[in-house]
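Worksheet: one structure, shown below.
The complex appears here minus one protein chain, its other protein chains still in place.
Per-chain residue numbering starts at 1, and chain names A and B are given in the order in which the chains are listed.
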Amino acid sequence: MIPSFRLFPDSASTVSGEVNGFFICMLILCSLMAIGIAALIIYSCLRYHRAHERAIGDQRRYNVPLEVTWTVVPFVLFVGMFVWGARMYFDIERPPDNAISMYVVGKQWMWKIQHPEGQREINTLHIPIGQPVKLTMTSEDVIHSFFVPAFRTKQDVLPGRYTTTWFEASKAGKYHLFCAEYCGTKHSGMIGWIYAMPRKDYQTWLTQGAAEGSMASMGEKYFHQFGCANCHHFNNQGRCPDLRNLYMRPVQISTGETIIADDNYLRESIYDPNAKIVYGFHANIMPNFTGVIQPEQVAEIIAYIKALGPQPGAQEPSNPGTAPSTYGAQKGLAGPGATSISGSEVQER
Amino acid sequence: MIEAVPVEVEKNYLTEKQGVLSWFLTTDHKRIAILYTVAVTALFFLGGFFALMMRLELLSPRNWLVSAETYNKLFTMHGIIMVWFFLIPSIPNTLGNFVMPMALGAKDLAFPKLNLLSWYVFMFAAAVTVYALFRGGVDTGWTFYTPFSTSYSTTYVVAAAVGIFISGFSSILTGLNFIATTHKMRAPGLTWYRLPIFVWSMYATSLILVLATPVLAITLLMVAVERIFQVGIFDPALGGDPVLFQHMFWFYSHPAVYIMVLPAMAVVSEIIPAFARKPLFGYKAVAWSSIAIATLGFLVWGHHMFTAGTSVYSAMVFSFLSYCIAVPSAIKVFNWAATIYKGSISWDTPMLYAIGFVGLFTIGGMTGLFLAALGFDVHVQDTYFVVAHFHYIMVGGTVMAFLGGVHYWWPKISGKMYPEGLARVCAIVVFLGFNLTFFPQFVLGYLGMPRRYAAYPEEFQFLHILSTAGATILGVGYVAPLLYLLWAWKYAKPATSNPWRATGLEWKTPSPPPAHNFESTPVVNTRPYDYEAMKEELDLV
Partner (left out) sequence: MSDPVALELREQFATPEQQRETASAGMWIFLMTEVLMFGALFSAYTVYRILHPQGFALGSSEMDILLGSINTAILLTTSLMMAFAESNAQEGNERWLAICLIAVMLLGAVFLYVKFSEYIEHYHEHKAPGFWFEDSSPYANNVQLFFVFYFIMTGLHAVHMIIGIGIMAFLLFRTWVGSFSAQYHTPIVIGGLYWHFVDIVWIFLYAIFYLPGLHR
């Protein structure tokens, strides 16, 4: 009748400990305040229970010092809670630079996940422990939300743009993955499992998967298959912007604004090329690939573009023509899917 | 006069005119209040029925009673009915309508015809919505999140949205009426600082009704337009932004929470002084905290969207403002507790409800502090923790206060008392049933149980069973007052004009009051809740 009833959820990520700590501190503080108020009320009700029908109470109307105290003290406490909460939030929202990048596509009613090495999973996610994992997520239809209670992370997954979340599992195990934003009839069926495993087991798992190739290499394949390479080759005589060294770089667009060429910008430029034209180039040259390139393929093409340029956080631009930027190997994950890319060439190691 | 006129023959608002038409064409705020009471009570039990079905379904981790599709419609219909057709009109349009003009010493609201119109608009809106529900229902959740509501749901979204759109006009008319009444209809001598807190809180509520409701109306209008013409206002595939919908929706729906709870605070701020025979402690702080809540309430909508993909910096601003709005709420709780301290405390039913309110509102408010913390909200957002939190505010807060207020003013409304012993038992049953229903949901939420799940992993079952058990007790606690109050309307012993020896102007007129409330316009020359000054009048020592 009561299978594994418990009062506390699994804590299996680097942030879950602090969230628990916050919870327990708040619980103690609020319980003390609540018990204090309840005790005062119950005591008053018993102690000052109306003695006879015509009795009136004490007629005191105010006490300024007391009122100021119970305004200021809670406010100070609240500011403390705010600061602690905001600090945790920054930790939860900002992926560390050494995170492995995985892509997630939510759709009614399943989670599709791509590993950088090319493995694909549905409703399961295998991750190594002790390694930050950054998820770049989008939805094919309605809003979903990627929720792993054991990791204390949650992020809405929106159609038409990327959102990101990250976590670093600290304990091996099998944890719930839920969709937390109501998404239609089988919302409660849009669930899965996270398998957090020691790094060695994860490597073994990667070798067992039947990946066609790394995301970047698949991206290069699609780059040619969809004809991107016809224009975006490296001596394109100014018809279109050079994609080398583009990822996470500032780009000036035709309205004069400068934006960062992040995942969202690259994605938008594939699905709606005219939305933000690079300064000096013309609109209406690149066709619109909405409905032509699937979200998973876009993620792979972005992985390819990423491999053409510096990694996020890199300070010096690498010379794109010559210096090989080893994708995957930099993550300390020399799996079979990890590839080395030089220029436009992708080779299996 | 030689012949003594029997008291029963004296005309009051109930006996002044007879016949069905005299009710449906009345402009008397007291009669309209009763029309509203009948309507919202019926809708409350309809919404409650949906809730009961949901709780029964959740007894088992699998779909054993209804399909996932039906379950989704159940929680949507429960939300729509309870939010727009019970909680928002509940206290303002019933008790507010009845008491407010009398508390001001006025003959009626400023615009009695608008008041009746607002009831008809409300009934029409309710009819459209109930029609949508029974034609096949809606499965979007009461939040209507896009693009699910605009492009994916195949249910009666437009009809439901139109129903809510129409009900908005009823809200606006009520708010407008209350604001104008408070400004212009006060009795001679009734300055702002002599007003009962009930009026202050209703005034704050009305500000929100007038300023927030139109935004919801427009938002739902855009949803309907998008659905009918398929133009993609919120659909990213056509250049729209689904998160903009959330901003606009919560710009209304967060203040709407205060539309629900400020009137509850209004009622409790009347009951506690009356049953402690003590002036409300820190009157000015309580009065202004209502206004502060109404104002700040417009600036915190973003805390519903911490995981929605908005900027971390905007999230910080919204988090900070959410903590700020907790301060006036805390002030009120402390002031209520301080009012009870050293009072002359009666344990009559309204007081039991009021004390229950303070306790449950404190828990609801404090869990709000958890949710306002950004890093913690990430974990519990969209889980049962949130469900439990807002039910503590809306059911533990508003419904408790509503029941307390109905008992408090029952002698005035009906001219009869109610069975005190039975009513006290029911108040305790409601309090216990409520906690058993919703406290386990906090635990469920922290464990990670997402809301709006028709089926769930087995480890959550025990807590769900507890919650359902509590819900059945709560159900009994809600049905019983309906039955005994109906009985009391006819058979209970008549009430005097001021059975509680309370200080408000509404108690200075007979129970039930005459059609125009007062035989002569009252003149006010005392502070509110001034038992000292009214000792002789109220026969107190």
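The definition used in the following text is that a contact is a pair of C-beta atoms (placed from the backbone, for glycine too) under 8 Å apart; a residue touches a chain by one contact, two chains touch by 3 or more.
Keep in mind it's a predicted model, so treat the numbers as computed, not measured.
K.L.:
So which of B:Ala161, B:Ala217 or B:Leu447 would be touching the chain we can't see?
P.N.:
Per the contact definition at the top, the residue touching the missing chain is B:Ala217.
K.L.:
With the missing chain put back, one of B:Ala42, B:Leu56 or B:Met185 would touch it. Which one?
P.N.:
B:Met185
K.L.:
Out of B:Leu14, B:Ala33, B:Leu87 or B:Ala110, which is the one that touches the chain we can't see?
P.N.:
Among B:Leu14, B:Ala33, B:Leu87 or B:Ala110, only B:Ala110 touches the chain that is not shown.
K.L.:
Footprint of the hidden chain on chain A, which residues?
P.N.:
255, 273-275, 283-284, 288
K.L.:
Tell me which stretches of chain B touch the chain missing from the display.
P.N.:
Those residues of chain B that touch the unshown chain are 106-112, 172, 175-177, 179-180, 183-185, 210-215, 217-219, 221-222, 225, 229-233, 238-241, 244, 248, 251, 516, 521.
By definition in this document, only the chains that are shown with their structure count from here on.
K.L.:
On a C-alpha centroid basis, what's the spacing between chain A and chain B, in Å?
P.N.:
Comparing mean C-alpha positions, chain B is 38 Å from chain A.
K.L.:
Can you check the complex and tell me which residues of chain A touch chain B?
P.N.:
1-9, 15, 18-19, 22-23, 26, 30, 33-34, 37-38, 40-41, 44-45, 48-51, 54-63, 66-67, 70-71, 74-75, 78-79, 81-82, 84-94, 108, 141-143, 145, 147, 149-150, 152-156, 158-161, 163, 176, 178-189, 191, 290
K.L.:
Sort out for me which residues of chain B touch chain A in the complex.
P.N.:
68-69, 72, 139-141, 143, 145, 147-148, 151-153, 236-237, 242-243, 276-279, 281-285, 306-309, 312, 315-316, 319-320, 323-324, 326-327, 330-331, 333-335, 337-338, 340-347, 355, 358-359, 362-363, 366-367, 369-370, 372-379, 381-383, 443, 446-448, 450-459, 461-463, 501, 527, 531-532, 535, 539-541
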